[in-house]
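Encoded as structure tokens, the structure appears first; notes follow it.
Of the protein chains in this complex, all but one are displayed in their positions.
Note that the chains are named A, B and C in the order they appear, and that numbering of residues resets to 1 at the start of each chain.
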Amino acid sequence: MSDATRDSLAASAAEVRDWLAANWDPELSLVEWRDRLADSGWGQPTWPAAFYGRGLGAREAAVVEQEFARIGAVGAATAGPRGLAAATLLEHGSDAQKKRYLRGILTGRDAWCQLFSEPGSGSDLAGATTRADRVQSQGEGQAGRAASQRWIVNGQKVWNTSAHHADYGILVARTDWEVPKHQGLSYFLIKMDQPGVEVRQLKQMNGHASFNEVFFTDAVVDHDDLVGELGQGWQIALTTLSYERSGFNRIRGGDRFEGRHGRVYREYERELEIANEPYTWYPQRAGRIDLLLERAAESGAIRDPAVRQDIATAIALQRCANWFSARGLARGPAGSIGKLAASRVARAGNQAHTVISGIEAMFEGDDSPLDGIVGEVLLSTPATSIAGGTDEIQKNIIAERILELPKEPRFDGGPFKDVPRN
Amino acid sequence: MSDATRDSLAASAAEVRDWLAANWDPELSLVEWRDRLADSGWGQPTWPAAFYGRGLGAREAAVVEQEFARIGAVGAATAGPRGLAAATLLEHGSDAQKKRYLRGILTGRDAWCQLFSEPGSGSDLAGATTRADRVQSQGEGQAGRAASQRWIVNGQKVWNTSAHHADYGILVARTDWEVPKHQGLSYFLIKMDQPGVEVRQLKQMNGHASFNEVFFTDAVVDHDDLVGELGQGWQIALTTLSYERSGFNRIRGGDRFEGRHGRVYREYERELEIANEPYTWYPQRAGRIDLLLERAAESGAIRDPAVRQDIATAIALQRCANWFSARGLARGPAGSIGKLAASRVARAGNQAHTVISGIEAMFEGDDSPLDGIVGEVLLSTPATSIAGGTDEIQKNIIAERILELPKEPRFDGGPFKDVPRN
Amino acid sequence: MQFEFSDEQAQFRDVVQRFCRDKSPAQTVRRIMETESGFDRDLWRALCGQLGVAGLHVAESSGGAGFGAVELGIVMEEFGRSLMPAPYLASVLATSALAELGESDARDALMADIAAADTIATLALDPQHGDPICRSVSADGGRLNGSVSAVLDARHADVVLIITADDARPTLHAANAGSDGLTSRPLRTMDRTRRLAELRFDGVVADRLGSLTNRQLKHVYDTALVALANESAGAAQALFDSTVEYVGMRVQFGRKIGSFQAIKHRLADLLVDVELARVAAYQAAAALAADEAVSATASLAKFTTSDACMNAAREAIQLRGGIGFTWENDTHLWYRRAKSSEVFLGTPAFHRERMIQEMTA
Partner (left out) sequence: MQFEFSDEQAQFRDVVQRFCRDKSPAQTVRRIMETESGFDRDLWRALCGQLGVAGLHVAESSGGAGFGAVELGIVMEEFGRSLMPAPYLASVLATSALAELGESDARDALMADIAAADTIATLALDPQHGDPICRSVSADGGRLNGSVSAVLDARHADVVLIITADDARPTLHAANAGSDGLTSRPLRTMDRTRRLAELRFDGVVADRLGSLTNRQLKHVYDTALVALANESAGAAQALFDSTVEYVGMRVQFGRKIGSFQAIKHRLADLLVDVELARVAAYQAAAALAADEAVSATASLAKFTTSDACMNAAREAIQLRGGIGFTWENDTHLWYRRAKSSEVFLGTPAFHRERMIQEMTA
């Protein structure tokens, strides 16, 4: 590290330390505190100075985070699709859009949801059929024409975790049916609180309702809320998805603030709770390999040699999967290898928990071992090989992008209106 | 059964009994005896009377077989591709061809081989590239023109078991490259003992050499030996293959003649030996499930609970596969289900024998358990899921003909000369 | 040995199939499943009245309908296919145990009431592998003490049969559901169409119906295995059929997903599982009906069918993608049945081991 860099890092550290000393107060409300973050730019120091940030580099930002952590200061809101919306807007949004939305994202005042998947286009995301049609409002032909243009949205989205309490959504909708499917999509920001938008919770086979269906009936989007150019929706969605893969929507635990007290912490914990609520069963979905040995000892199945074989298989798979990711091999298309490995781990965990519990595997909820965790494992692991891209999609990616085997013949190349669909 | 039928059956029985009484003599040479069978028609009673048979129905034929069995009279030669050639000729051959070849087939004087598969067309049998080109012999333009036409054969065949001692072969060769692949093939009878035909034995990974490669270099076929019409080769080959599937080339064991003595028996046993020679490893190929329990008891592995699991898996698979076939469910496309089941049995047998033998699974030949049978199992089971149509082909058949799922898009529909190939 | 269904048996299957289609389509299954008891007496009365399923497989001499294990297998297969929400397996357990007893007024009366659907009976089993002897309950002086978890349909049973080990020979007792000291705690089962409850006996007065030999106990157990195996074969078939139908209809990337070769090949493999499982179930039923030594085949059928059914359930969800993981989609109902049948009466590994023991005994 050059002396210059070291100096500038030290400078940032000093600056943020002084600012925190002057502004940090655990008894503020979460929004009050984050308004200060937005005004000062310390909440998202890598964002541009013009948009609630300070235009710092990753290294400086790390230093800032250390200073926040040192005194236990709460940071900007980051959890959930909000982070994806911000990252996408910073890359593709207009200045007006950044001004309008980034502050609410940073302070946590606005919750966001991701409106990409549809019942008819799961694996085939670009096959979206939710339509957006342009209309002129009354003021037609007069001044402010462009501004007064609006889009009417009709269709259905599904598989999003936060629509039921979201203020805004990032929406991919079809605006041109005459061109091939990847070229006819556009990317919008939509207000969720309007008559044309109905949100229904969707219950999974494991009893949880972590996802929503969203129905659009003549829902309205201002033309100003079109992100990027018309027809660029797919490219912009890929940006969002790449941020999703690199974990921009992951939720940081509140454990960092163990034993801290104050209004801001209480409100922050509540925010985390809400954000985490849909994900309580995710550890079970992964197979809970961590519980196998203790559970087998408890049930006595550890004495059964056949059960020991199943436990060994599951533990070995999980260790290998973890080593594979830990060696940083799971980037790019190779991420699909890690994902297939995770599916195997989950299946093996289900199998091992089943034989360990024997007849107790017939129970659910309180009557199921480990306060229902075993039952939840048995009913949740099937999601691992589906969510975030099915195993079949992962295998296509591996075969075509890693092994460079010939691509599948395509049947959906023409104008989308002519492509067969359900 | 009507009285009429009963009477006619009794009549046939009486007739053949008298004939056998007058003609059967264990001290005849095999060929002498079978010449009598050919002259009388009793050797292949279902064949037409005009061609060494008696035109009897299946029921009468069964009665005739009983009478042969009762006194231990040897029957017509049936083993190997000879049976396929006969069945195909009876269905598609000209009278001249039947006259010329059926007698030698019946008496066993002529051995036959099947020349269908090629190195470049295994799963894709209709993709054969062995070519037959028509030429005029000297006598061109004069009388007997058609008769004096000949075909020159060039190319390579593989995977046949008897070419090395065959007198004739049933050959599928391409006679037209301008039409789609199934339409450009023709079906020939070729003399194996000629300069243009070279037979090489092909050694398998298990050390046996059960198959031959046959190389054609300007080999000659008379026009009279074209079976059916030019370009009908594929349809006629399908006839042959259907007889193959229904076991027309299976080899009857000689055990029926236990304890019988005489020259005809000695020569018959020798004939069987030669016919069976390529197949000695076939039981091992199937996995030898029958040996698992005794072998595990002998090696002591029967005490290992994990090994017992593998043995149980293998035995269960085999029983189910046998039950499936026994219930006669394995006819038509469902035959593919039985074939896939056989592959699973073989794999499970390999697995079980491996864990039963432990370090002894590292040996081969005399040092391998059960006089090398175990080693031969371990090196032979891979053939089960390949020979007679790979598992992949069976799965296509099941998916498209039983489950009626959409067919694979075809890339070989056009004129064969334009179809990509190795 | 090899067998074919007789014409009568084929016709009987049609009748059962039609009944299931008409009387318990998926929405009925869901309705009953969501009730607190998970039980619909009218449906049960119809099953006994119109199909005569209760005691179906028991010899007339033992007070049954005089059909055999093959007919039992047919009913179980169709019930598995349609997920029939009724206490039939419990009834099979109970009547199979009663059938082993010598004639007696008590037995005949009970058998008659069961057949007439006036009485719903179940048999308590040792939870671990479903052994008919409940070692956790003791009988002294005609009073039962102890507890047993996971008794099939105990919640709506009028009579609980239980075999105790404490006499010189295993003894079959009958206790009325209402008896003093008999308490039942319903358990939350993953398969809501198959209910279990924990029973506590505190000095419960019970009728001592008679004693059974080990051979008889084994026969009761093998009968249960064969019944469950045929049910699983039917459930596997239902999962397979609905999945083939789905991939033939669902379009992604402009084509039916059933046109993707990877999916075609997996369904071909799955068909092999399902077909082999079915013949195993049929063969076991036929062997039981023919009174052959059946234990090895019964265990073989149990693990072969439950593995096939579980595999079919996994694939049925996977090939549907997200929709297959939703509550609204019916697939999870069969997944839950597959998962609980996998362990009920003993895990696949337990029965692989049992098969080897029977073959090497």
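As a working rule, a contact is a pair of C-beta atoms (placed from the backbone, for glycine too) under 8 Å apart; a residue touches a chain by one contact, two chains touch by 3 or more.
Model, not experiment: these values are computed from the prediction.
K.L.:
Which is it among A:A49, A:L238 or A:L405 that touches the chain not included here?
P.N.:
Residue touching the absent chain, from the options given: A:L405.
K.L.:
If the hidden chain were put back, which of A:I105, A:I315, A:I356 or A:V419 would touch it?
P.N.:
In the complete complex, the chain left out is touched by residue A:I315.
K.L.:
Pick out which of C:F12, C:F260 or C:F350 touches the chain that's been left out of the picture.
P.N.:
Of these options, the touching residue for the absent chain is C:F260.
K.L.:
Extract the touching residues of chain A with respect to the undisplayed chain.
P.N.:
So the residues of chain A touching the unseen chain are 293, 297, 302, 305, 308-309, 311-313, 315-317, 319-321, 323-324, 326-327, 329, 336-337, 340-341, 344, 392, 394-396, 398-400, 402-408.
K.L.:
What residues on chain B make contact with the chain left out of this view?
P.N.:
Counting only chain B, the missing chain is touched by 117, 119, 121-124, 127, 158-159, 202-205, 207, 304, 306-307, 347, 354-355, 357-359, 361-368, 375, 378-379, 382-383, 385-387, 390-392, 395, 408, 410-412, 419-422.
K.L.:
Tell me which stretches of chain C touch the chain missing from the display.
P.N.:
On the side of chain C, residues 260-262, 264-265 touch the unshown chain.
In this section, only the chains that are shown with their structure count from here on.
K.L.:
Averaging only over C-alpha atoms, locate the centres of chain A and chain C and give their separation in whole Å.
P.N.:
Computed from C-alpha means, the inter-chain centre distance equals 44 Å.
K.L.:
Between chain A and chain B, what is the gap in Å from one C-alpha centre to the other?
P.N.:
61
K.L.:
Between chain B and chain C, what's the gap in Å when you average each chain's C-alpha atoms?
P.N.:
46
K.L.:
Give me the residue numbers in chain B that touch at least two other chains, ranges are fine.
P.N.:
Expected reply: 305, 309.
K.L.:
Multi-chain contacts in chain C: which residues touch at least two other chains?
P.N.:
In chain C, residues 255, 263, 349, 352-353 touch at least two other chains, as defined above.
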